[in-house]
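Data first, discussion second: the structure below is written as structure tokens.
A single protein chain has been removed from this complex, and every other one stays in its place.
Letters A and B mark the chains as written, and numbering starts fresh at 1 in each.
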Amino acid sequence: MNVVLITIITLSALGATAAVILYFVAQKFKVYEDPRIDQVEEILPAANCGGCGFPGCRAFAEALVKADDLSGYNCPVGGADVMSKAGKILGKEVTPAAPMVAVVRCNGTCENRPKQNNYDGAKSCSIASALYGGETGCTFGCLGLGDCVEACQFNAMYMDEKTGLPVIIEDNCVACGACVTACPKNIIELRNKGPKSRRIFVSCVNKDKGAPAKKACSVACIGCGKCVKVCPFEAITLENNLAYIDFNKCKLCRKCVTECPTNAIHELNFPPKKEKTAIETAEEN
Amino acid sequence: MNKLTVSPSPHVHSGDSVKKNMYGVLIALLPALFTSLYYFGIGALIVTITSIVSCVLFEYLIQKYLLKKDPSVTDGSAILTGLLLAFNLPSNAPIAIIIIGALVAMGIGKMAFGGLGNNPFNPALVGRVFLLISFPVQMTSWPTPIASRLAYTDAVTGATPLGVIKEGLAKGDIMSDLLTKIPSFSDMFYGNMGGSAGEIAAIALLIGFIYLLMKRIITWHIPVSVIGTIFIFTGILHLANPNIYISPVFHILTGGVMLGAIFMATDYVTSPMSRKGMIVFGVGIGVITVAIRVFGAYPEGLSFAILIMNGFVPLIDKYIKPKRFGELIKPAKA
Partner (left out) sequence: MLKTFSLGGIHPDENKLSADAPIEVLPVPETVAIPISQHIGAPAEPIVKKGDRVKVGQLIAKPSGFVSSYIHSSVSGTVDKIDELIDVSGYKRKAIIIKTEDDEWEETIDRSPDLITEIPATPEEIIKMIQEAGIVGLGGATFPAHIKLSPPPGKNCDILIINGVECEPYLTSDHRVMLEKGNEIMVGVQILMKALKVNNAIIGIENNKPDAIKHMITLASKYSGIVIEPLKVQYPQGGEKQLIDACIKRQVPSGKLPIEVGAVVQNVGTALAVYEAVQKKKPLIERVVTVTGKSVKKPCNLMVRLGTPVSALIEAAGGIPEDTEKIIGGGPMMGKALSTPDIPITKGSSGILLMPKKIATRKPVQNCIRCSKCVSVCPMGLSPYLLMTLAEKAIWDRAEDEAIMDCIECGSCSYTCPSSRPLLDYIRLGKSKVGQIMRSRTK
């Protein structure tokens, strides 16, 4: 019995002493941190994807607390919802950024863009692109080795076996931009998600002149400029034989889509043309 | 003309493959297999076959049904593990024990870490040590060698020379008396002594070593540093007090030092990458082996020593790097 008592007393005394020491040490080495950092971090999605431009959610939270003005800061994963919550905590104004989504600007499927040679190196786009222009006649297009899929943390991409091109699952894409950085050919772009996810974009990055571009790929942008002329909103520019649609100016009228002779301009999530009116009214209801 | 293939340089390959290396080691182990068959007869054959078959089978089953990968049993690494495990067992080991050993070797020693190339510990030794701890009786009763024998289990069993010495010294016997109870050095060299199936004949293992060196499958660094360290360490002890410490020649000829140093410690996956690291690794194995043998409870300690040093390999690789170009010769003053 005595032994048990002594043991209990000794251990309790040890524990108490340690607690006191710890308390003073903690006081001495205390680092003051704005408690709001923790609060903001709490509401962030904790994906640590780096899509905001900061190394992880904690760093973003610190930046938000420090910032005088929250415009220019955006958490692409959480979107307007999270940003407005953060704004509420910090008592700062938030202008919600338009939701973005990644877009693959290449439609060089096996049929559109026939293979001319076989690549036999390590399965990585960055290695292949350092070596040469790629398996097809187009030296700008997708290499199809899946660096972007590898980079995606949100299960929002997969390689389509049939076309050899990456596909973006819109519902999962948070526009963190990891695939954009991973792609050595700069094919993937973050674009405005658009109303009802409707988007129009040039699905080609080939800067060759018309003839070689068309020869390499049947759906290449040949830089003819017809879209530029037909666009009523001056949203389309032509540079280095390549058309580009500014998504901030585009009003989704789709004139360019019909005008493009090579079908290089794509529309996404628009209802089929014939039943346009019926479905649109249905959706609006 | 076909479509051209494009790939980064180099465009030629030496033709070396995992398979070639594994089968090379297997060939190098053949002389030792023959001596074990000669001395332990059918028992050695049964142990060897059981061990190899169960290792290959376990690897196949685990890869196919647990990991759902394409089985790679043809690369020879499972056969090698099986053979090495058999070489580390007494030739009268019960079949059930062998199968358990194989399962531990492949399942825990290798596949649990992701298969060939990822295992930190030598799988055959993991299996062996597991058995040694779990079934100490069965694992330490060795049949005495009889040239061209046929029987499996009914053989006379006895301790290994190392065991004889260890027990004797513990009982307080005098070294000179004990020496008469063990085989002569030349018998040990040719394999005429009790022990695990493959560890007995130094000569057969040395032939394998020469073959491995010639085929450039391994380098000399690990075997020489292991054997050298054991020799020097026990030599010093022997010189200090020959009545307690037996001759270094005895130490390197017994207890599977040859087998361990040449075939187990040199396992690619679980040994260091740089030459300097290999020597550190070898010296470490030697020191630990002698420490266990001379001061520890077990008569032999090589298996433990190798496993312990396996654990140090990542550390060795981190701190001991190969010599870089430009570090060797200082630029001359022009």
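One rule holds in what follows: contacts are C-beta pairs under 8 Å (C-beta built on N, C-alpha and C of every residue); 3 or more make two chains touch, one makes a residue touch a chain.
For clarity, every value in this text was computed on a predicted model and none was experimentally measured.
Participant: Could you tell me which of B:Ala78, B:Ala201, B:Val269 or B:Leu302 touches the chain that is not displayed?
Facilitator: The single option touching the absent chain is B:Val269.
Participant: Of B:Ser14, B:Thr180 or B:Asn241, which sits in contact with the chain we cannot see?
Facilitator: B:Ser14
Participant: Touching the absent chain: which residues on chain B qualify?
Facilitator: 1-2, 4-14, 16-18, 20-21, 72, 75, 77, 114-118, 219, 268-275, 278, 317, 321-329, 331-332, 334
Participant: Need a quick check: the contact residues on chain A for the chain that isn't drawn.
Facilitator: Counting only chain A, the missing chain is touched by 116-117, 120-122, 124, 126-127, 130-133, 139, 208.
In the analysis below, only the chains that are shown with their structure count from here on.
Participant: Which stretch or stretches of chain A touch chain B in the complex?
Facilitator: It comes out as residues 115-122, 127, 131-132, 135.
Participant: In the complex of these two chains, what residues of chain B are touching chain A?
Facilitator: 3-8
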